[in-house]
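Mind looking over this structure? Questions follow.
For this depiction, one protein chain was excluded, whereas all remaining protein chains were kept in their positions.
Which chain is which? They are A, B, C, D, E, F and G, in the order written, and residues in each are numbered from 1.
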Amino acid sequence: MEKIKVRGAPKSWQRSTSPLTICPGCQHGVVAELLCDAVDELGIQGNTIVISGIGCAGIDAFMVDMDAFIMCPHGRTCDVATGIKRALFGKPIVVALQGDGDCIAIGAGSLISAALRGEKITVIMANNANYGTTGGQLAPTTLLDQVTSTTPEGRDPGLAGYPAHVPEMLVPFRGVAYAARGAVNTPANYQRTKRYLKAALQKQIDNIGLSFVEILSACPANWHRTPVECLKWIEEKMIPEYPLGEFKNADRID
Amino acid sequence: MEKIKVRGAPKSWQRSTSPLTICPGCQHGVVAELLCDAVDELGIQGNTIVISGIGCAGIDAFMVDMDAFIMCPHGRTCDVATGIKRALFGKPIVVALQGDGDCIAIGAGSLISAALRGEKITVIMANNANYGTTGGQLAPTTLLDQVTSTTPEGRDPGLAGYPAHVPEMLVPFRGVAYAARGAVNTPANYQRTKRYLKAALQKQIDNIGLSFVEILSACPANWHRTPVECLKWIEEKMIPEYPLGEFKNADRID
Amino acid sequence: MTRGEISIDERYCLGCGYCVHFCARGCIVIPGDRFTTMGYLLPVFINLERCNACAVCAWMCPHQAIEVYKYVESGQNEPEDISSG
Amino acid sequence: MTRGEISIDERYCLGCGYCVHFCARGCIVIPGDRFTTMGYLLPVFINLERCNACAVCAWMCPHQAIEVYKYVESGQNEPEDISSG
Amino acid sequence: MLRVAKMSQRILAQGNTAIGYGAVNAGCLHFFGYPITPQNEVIEWFARELPKRGGSFLQAQCETAVINMLLGAGSAGVRVMTSTSSPGWALMQEGLSALANAEIPCVVVLVQRGGPVQGTTQHGQMDYLSATRGGGGGGYRDIVLAPASVQECSDLVQLAFYLADKYRNPVVVLSDGLLGQMMEPLEVRTLDFGPLPEKDWALKGLALHKDGKRRALSCLAGFCFQEVYESYLDFIQHLDEKYRQMADSEVRYETYQTDDAHLLVVAYGYAARVSLEAINMARDEGLKVGLIRPISLWPFPSEAIRQGATRGGDFLVVEDSLGQLVEDVRLSVNGQAEVHLLNMLSRHMRTPAGMILPDIVLEGIRKLA
Amino acid sequence: MLRVAKMSQRILAQGNTAIGYGAVNAGCLHFFGYPITPQNEVIEWFARELPKRGGSFLQAQCETAVINMLLGAGSAGVRVMTSTSSPGWALMQEGLSALANAEIPCVVVLVQRGGPVQGTTQHGQMDYLSATRGGGGGGYRDIVLAPASVQECSDLVQLAFYLADKYRNPVVVLSDGLLGQMMEPLEVRTLDFGPLPEKDWALKGLALHKDGKRRALSCLAGFCFQEVYESYLDFIQHLDEKYRQMADSEVRYETYQTDDAHLLVVAYGYAARVSLEAINMARDEGLKVGLIRPISLWPFPSEAIRQGATRGGDFLVVEDSLGQLVEDVRLSVNGQAEVHLLNMLSRHMRTPAGMILPDIVLEGIRKLA
Amino acid sequence: MEEGSSIRHEVIMSGTGGKGVLVAGQLLAEAGMQKYNYVTWTPTYFAAMRGGSCECTVILSNEKIASPLLTKAEVVIVFEPSQLKDFEARVKQDGIFIIESTGLPGVKRQDIRIVKVPAAETAVKLGGIMAANLVLLGTYVEITKAAPAELVEIEIERRFGGNEKRLSLNKQAFRQGMLLAAREQNWY
Partner (left out) sequence: MEEGSSIRHEVIMSGTGGKGVLVAGQLLAEAGMQKYNYVTWTPTYFAAMRGGSCECTVILSNEKIASPLLTKAEVVIVFEPSQLKDFEARVKQDGIFIIESTGLPGVKRQDIRIVKVPAAETAVKLGGIMAANLVLLGTYVEITKAAPAELVEIEIERRFGGNEKRLSLNKQAFRQGMLLAAREQNWY
């Protein structure tokens, strides 16, 4: 009998050399892992540039063995991604890796504009229903009634608005080729989400339009739950508000 | 026989005292007139505050006899409107009056965020398919192939993206109570658009959510057409891309 | 039939021609030899007979240069403004 | 039946417990008296008999602390990585 | 000046939460903000406390929005504020100068972190020039107040609201990560600075104006309007006069043991506290050294410093940046004395947690005194 | 320094379009921009000309996006630029300091208009402090070059690209509405400033790196990385050294008739041209007056001015703002001479079209010389 | 180009947006490029698109031009009657003040030469008021000889080449302006 390795960190994974780490059970690490998996399976490691926004989700860019702009100014991830994509005349595969706050609060204008332009980039939004980095404040994705440090009585839509549904919102945009929402709270969802990511990257490889994948991601530190409790919360609270699936999958846009 | 006046400038119209004027045949003046008409018919002149963005459309705020913040920083119209609405604890009727560039280029994030919050304001976007003020550059609403000073060969979607359809985009937002698109290129459209505006303001009076009306508006100076030719261009080119109508009309949001 | 009349304020008219275009009854023309105070071509109301005070010209004037009047029997009370047509 | 084994790297494990939760075969436990180098509770692989090298524990580990091995007849050529399940 | 109108309790508070107490005691019921370290305690305080007090709190989508919400709320005549840190401050530059142009009062608290901008999430004093020189597009001045204790965080926010209303101009309170995070006893109290004119210019809907006439504001004040300012230059001249008046009336500073000093330390914020300790240590060693602590960074206490210079002492500027405050000291001293700088390269550790500590300042003093 | 590598034609060009010629002759194939008066000719030039030359032009949704697109494109190692006016400049402050922090070269042209910010759509010189002191969150320095002719608009843009690459830092070209709109003969030419190191740090995909290793950049350079900078303070120290090196090597200025002058006028940009005329007029009257025109506003030609001061002359600063450049002149003079200011309140008309004209400067000179 | 001699022409043109002030100045500057080493054309205007006052200064010279802006110029042309008063003061002593002649209030200064040109009337007669600027430019060129008329005509052709009707109107207007000047050399 011989022992062979069947699974370790993905090929394009890289141990972070940064003093910044993520909390125990933070699923942003799984988001990074999935990206690496998808990149490895598509064989595009050497040609991919990752742009991450500021936030816990941005730390993911430390964990990939690909060229990366790590933690660009908050919310400007799609703009920086656009800059590099255009500078290199469309050649590299450019991934914008964002937290939900980065993507659809301060970054809403950048995302919408990239979508209007049909910018050939892939946007991954890690949705942990709060601002992880700064200590758990309201995000556009915070659920109604969810307690955060800036909605201490729970999110009241009359004052703080409604949860943002980003892939759904992107569907009518002509420039958007792909929009999906996944989760990593079960092995099945892990695999499904990986397929979404690969499909999204493929749209970019095929030069069709902007592709977008949202991934629900546990934040034990700010949900004030154990990691395993977080998985349940995702299943019972988040997924009903944020249904998983592909919302758009266009072979061409015009 | 006696001669009675049946129509002059609307009651809440005011002759601008500003040295800024608009070009002959610019329909932004009609947008301002319509707003005054709607305000007059609803009897809310004394309680309405108009916030205009920077741009030719912003000059409209000079023309209303209502409290006004005229030409707030470019694109921030919804934010300024939010500030004043909240400062006065929701009491006044607040109208954000924007050009298309102000609204959905630089202002996209502000509009989206106000829509997510269901901010109780009314947004009017004058769509003239270009940046009027600065001399006719590309706007997100510029038609495909339309020549502007920054798309001298016509708008190429591969480089400069696709026309923005704002009311359509706002439909899925829970915080949006009303979304419509009108035009003022015919007397019938003038009247129809006035109904949209009144309906939009009524949503705010009823405290339901954000209401939005886009109005197609001729820009003879930058379309390089006579005013009357512009009307034809609206009918033949703009309306097919930007269909008129109500896209959302919700009696309550939740 | 209703009879109407309009007045065009030369100070505000910018000569765009919309009023001419929109008056279904052909009551307004731009002669070409008359100018506004700002130097634009001035439209002129020519057809007192046909004007029915429909106010369309005033609605469509972007510069609020037009006022519309209607002839009524003295003492008759008409709505002040028919703009909401 | 396939037999497998995993190794947990104490330097990277943050003791979140996902591997324990997700191993359908109960191969991993957190005893509670063992700690990682960073002071977190350390999970321990306990069930060499039941592990089938499904790699789910490794997928779900956010900190890439797990490696999964599979026992094969010597010389047999297996796919390198079954992660794409 | 410090007339206490009402005093309630003594609590242990962070600089960041003291800001909240100061604001509500100044009658501020409106806060718009966006999370950012190291000022999150400020926004979280308002999120928790304002609703209880009948006020309104809103977390905006970004800082650019925040400052424009202040523009809106301030136009309505209410007292309104925000708080941010360096990257957020950078995003507020256009809005800040719009506020100055439209002459809308508001208070902005800047809890500085180590830069350039994003730089770190910890303390720093690298936004001095931007706060005092007016950030983005220029041509305006904001009063800048720099607290050096938790109590002052609260008191100066109240003063800031008063000055903002007095001059119809934004006022900046320049704190830093250390001051924001540290705790000290805070006397929760209301200060009284005297009466202010009515805000007859505020937008409220014309039905609410005594004269029934509309009010209009714009951030192109001198360009668009001919009611208030006849022309652009009238407006600019008005600004010039207003800024001069501020410069004449609103200089604030504190001195410590300056009378016999041969060496004058100049520092603000946390660096001033550290310097004070060092001065005490130096005095114990018999060194004649004193402190000038600017409280208003703009207008700068140039006169006080100039006097120090003409009395013959040299200067040591202590600041946690590569050298910004030192420019104002040099401008004030105007060649009359030597001006030395002890900057952030003297921090006690090389990580972002490194600080300028009293021993290091003492060494600096020893070399010069 | 001005080694002309290639010269093609002489045309009549606006300052704004000269910028375009300068850029493409410097090998810049990437422009991101947003319309704003009075620089629309710049962005329209690139929209028209870049596609013809195989380059890429993009009109972004706003200036905040623009500067971050520069951050992205600059990271890829290409020469990239934008152009804007004061309100847009204000919106770029966070991005600009991110560029400095990440050490990404790029060129930003700022065609100043009358402020504060939105202020007017016409010329002004009110962004001097913000350009030289570093706008929003602070702690960084950009080289700032100020052309005073159409030819210089083109030449200094080329120099700007060279310096940006040399120091891996943004370089600002500070123009104004007048300079941007005016036309003069332009020699369309390529300048050669010598060789530059390879951009081995650029992000291109790791397959394209010789060592096959990944490259990473961040605007938290000293906070996150331990590969390039061991710690935050190592990074800050590196910045400090870099800025010192710039200050030592990159000072540029021009003097005119200073040798025997009793009065030295200091002015940049359009005000320098106007002042030159006034000096000629004054010389005709026998007044001994000269001009120092800073070309690099940062680093500032302090030494040249200090020398002027020690020779005993007084100074007259002419600038179309309420007084910004005058701070740097005072800092340089350091009390060795009187420094007077002729500012925008001396414009010939009160509308935004008002300008500082030669006669007014001559009057100012007469009073002092 | 005349070697060695120091020749300089300076003119301020003023009007309102859309009246072709800036274009007239540019045609002169472009034509001047062929003859002079140094040329400046400097506009100032209010709002780019929507009218408002607008002005430009053109200097043609064989020597380096210091200021492209002038307090006073040798020649000032006013396209817009209402601006007369503002610009009277900006004509240098013994300079020339070229003004549109329709319905003018009197100019007070005695130390300058005043040239009244019925530019609008002339242009309308030729086919369009928008050519009034070319009439005034023609007058200026004929009086000052700042640039050879042929060079200006080449520039007119370059600029309006695409639009035959407009081109011929403008050329006629320019020549008519020159003619008016020639005929009325003694207007004061």
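Operating definition for what follows: a contact is a pair of C-beta atoms (placed from the backbone, for glycine too) under 8 Å apart; a residue touches a chain by one contact, two chains touch by 3 or more.
Computed from a predicted model, the values in this text were never measured in an experiment.
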Looking beyond the chains shown, say which of E:Gly27, E:Pro185 or E:Gly312 touches the absent one. E:Pro185
With the missing chain put back, one of E:Leu110, E:Ile143, E:Leu156 or E:Leu276 would touch it. Which one? E:Leu276
Considering the complete complex, identify which of E:Asp192, E:Glu303, E:Glu338 or E:Asp359 is in touch with the unshown chain. E:Asp359
Residue of A:Ala9, A:Ile22 or A:Ala139 in touch with the missing chain, whole complex considered: A:Ile22
List every residue of chain E that touches the chain not included in the displayed model. 10-12, 37, 40, 121-123, 178, 181-185, 270, 273-274, 276-280, 348, 351-353, 355, 357-360
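FYI, only the chains that are shown with their structure count from here on.
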With contacts defined as at the top, give the pair, B-C or A-E, that has more of them. B-C
Approximate Å spacing (C-alpha centroids) for the pair chain B, chain D: 60
Centroid distance [mean C-alpha coordinates] between chain E and chain D, Å: 55
Taking each chain's centre as its mean C-alpha position, how far apart are chain A and chain G in Å? 62
Going by residue number, chain A touches two or more other chains at 71, 73, 105-106, 108-110, 112-113, 140, 160
What are the residues of chain E that contact at least two other chains? 58, 61-62, 64, 87, 94, 98, 117-118, 219-220
